[in-house]
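Apart from one protein chain that is not included, each protein chain of the complex appears where it belongs.
To keep things simple, chains are lettered A and B as they appear, and every chain counts its residues starting from 1.
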Amino acid sequence: MAEPMLQVRQLTKRFGGLTAVDRVDLEVYPGEVVGLLGDNGAGKSTLIKMVSGVYHPDGGQIFFQGREIRLGSPIDALELGIETLYQDLALAENLNVYANIFLGRERTKPFLGFIQVLDHASMHEESKKVLKRLEIEIPSLQSHIKTLSGGQRQAVAIGRSIYWNARLLILDEPTAALGVQEQRKVLDLVRVLRSQNIPIIVISHQLFDIFSVTDRLVIMRRGKKVAERLTKDTTPDEVVGLIIGSEEVEL
Amino acid sequence: MPEASVPVYRKNFRPVRWLGRNWAVLFLLLELAAFGLFGTNFFSPENLQNILVACLPVLLLAMGETFVIITGGIDLSIGFVMGFATVICAKFMLLLQAAGLPPGASIPLAALICLAIGLIPGLINGTLVARLKVPPFLATFGLYGIAYGFSEIISKNTPISGLPPIAGQIGNEYFFYIVPGKAVSFLVKPQDLIPEQMRSMISVLPILVVIFFVFVAIFAFMLKRTRFGQHTYAIGGNMDAAVRSGINVPAHLTWIYVISAFFASLSGVMFVLKYVTGRADAGSARMLDSVVAVVIGGASLYGGTGTVKGTIIGALIIATLETGMVNLLIPSHNRYIAIGVILVLAVLIDQFFPELVGRGE
Partner (left out) sequence: MRNRGAAAKVLTFIGERWAVLFLLLLLAGFGLLERNFFTIKNFSNILYYATVYALLAAGETFVIITGGIDLSVGFVMGFTGVSSAIIMRDMHAAGRPEAACLLVGAVVGLTLGVIPGLINGLLVARLRVPPFIATLGTYGVANGMALYLSNGFPITFLPPRVQKIGNSFLAYFLPGKGFTFFHRPVGLQSKELRSLIGIVPGTVLVTAVVLLVFAFLLNRTRFGQHTYAIGGSKDAAIRSGINVPSHLLRIYILSSLFAAIAGVLYVFRSGIGNFTTMSASYELFAVAAVVIGGASLMGGKGGLGGTLIGILILMTLENGLNIAGIPAFYRYIATGLILIAAVVIDQFTPERKAGGA
């Protein structure tokens, strides 16, 4: 098997007296979709926040494309190509669609030779292209996020994560706020990206979604990784059992 | 967040929306019209330029405050940082003068030193808010006390005097003087005028206005057109999103408070040039005004919205009010009442038309 794109070894995170993530090992290979499952408080969000640079690990190592990395801040992760779609979307309501897609990485053009001014036109263009690629309908890219529906916001957030040519994509509850149609679109998108060999980690409570797009499942409980299964070798019932702990721990 | 409580159909009615969005400009025009009607010579070039000069102190303070408020914070120290700046600037002018420097050098030098020292309160505020996570209200409130204390100590509680008179000239004179039918003179009042000519002389472009509007323009540009400005709005809109998008929020916020202190110092330098003195309480009445100007201009105290253009209109509204009241010989304490009322009106309008106000881009 090829080298894993992402590998975390014995990754640990503590908050005060609480160990949120306890010596977790995880690999993600190019072209595969890994589902990260667990009940509330299992540590899934905390784990991926360490991979995306929001939290600093208290123990363990992170390897990306074979090399160990230290993420000082989210920008480090973004520069490596690790894009994260957060559960709360992390959109700025007071800015418009393309401003959000380019948030933190705005395009500029020179003004009077030396001042860098925002290049609205090109950001608008590029955003239009990426949203079209996703077949997402948003009437005006200049409308503020505030005015968009839940599904449209999700679309913008997804657009942002895929625009930047992610080498690793992390999706935290991507179908949470969506209607059935839109959920399906998101899942199609995930399959498209997988076919482009981009590895994806999906966190979700929707077992139906998990079973329809993932190749492998990793289950966490109370900070520890308790099981790993190939999706095709397991069933929803078994998975639920592992999540809530009614089955024996088995790695 | 403020909720809209007006029925939807009425809000979407075009004229109502237009009114809600532009009420500040309309109010300004109304003010001008009213004072023009009831006042004497309100629309003379002198008086109109007086308004511009009168709006400078508030405008400068409000510029800094605009940046801070857009990020969802507030800077309560500006009034006394301004006072602190006037004291420092005046002191240095005296010092340099005593050291033998000609006014041509001592004045700009003192101003520069004052601006440099004035950045310190901004750094402190920024560090408190951005790195130590002190709520902006408390951090700047604390600093307000500290700045006031320091300025009183340095000035020993008396206004500083004895500054080079040229300072006052810069502060009170104009770029052009036009005597109709005779001459146009640049920077210097024409000499040897007979009284009749003196009365008909028109002064154009107060020097102070020109100098300080340059700063306003530069920062307005920065807010609207650069990444820095964009990130400022982003932080105000959703600080988490800004953090996760890789924006260095602590550094950015520190800059924001430094900018605020910078403008407060700028306002202090302006004060020294205009009144040829430095005093610790120079800015104490202005804090209220500057926040009012920013809020009238469309900013929300929750952050994420606001523009320099709006702030300028807000400052003009206040300045017009002041100038108009002087013109109509209304005693000055009524201004407090008037401004208090305008402030509340501004916020009420924002409440009723939340989605109309806030021209972030």
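In this section, a contact is a pair of C-beta atoms (placed from the backbone, for glycine too) under 8 Å apart; a residue touches a chain by one contact, two chains touch by 3 or more.
All values reported here derive from a predicted model rather than from experimental measurement.
The chain we do not see here touches B in the full complex. Here the missing chain is touched by one residue of B:19, B:34, B:101 or B:285, and it is B:285. Screening B:32, B:61 or B:74 for touch with the missing chain picks out B:74. Per the touch definition above, the residue from B:142, B:159 or B:250 contacting the chain not shown is B:142. Seen across the whole complex, the unshown chain contacts chain B at 2-3, 74, 128, 132-135, 137-139, 141-150, 152-153, 157, 281, 284-285, 288, 291-292, 295, 301-302, 331, 333-341, 343-344, 347-348, 351.
As a convention for this text, only the chains that are shown with their structure count from here on.
Chain A and chain B have Cα centroids lying 44 Å from one another. Residue ranges on chain A touching chain B, taken from their complex, read 52, 54, 73-75, 78-79, 84, 86, 88-96, 99-100, 103-106, 108, 111, 115-118, 142, 144, 146-147.
Taken together, the chain B residues at the contact with chain A in this complex read 225-227, 229-231, 233-234, 236-238, 240-248, 304-305, 355, 358, 360-361.
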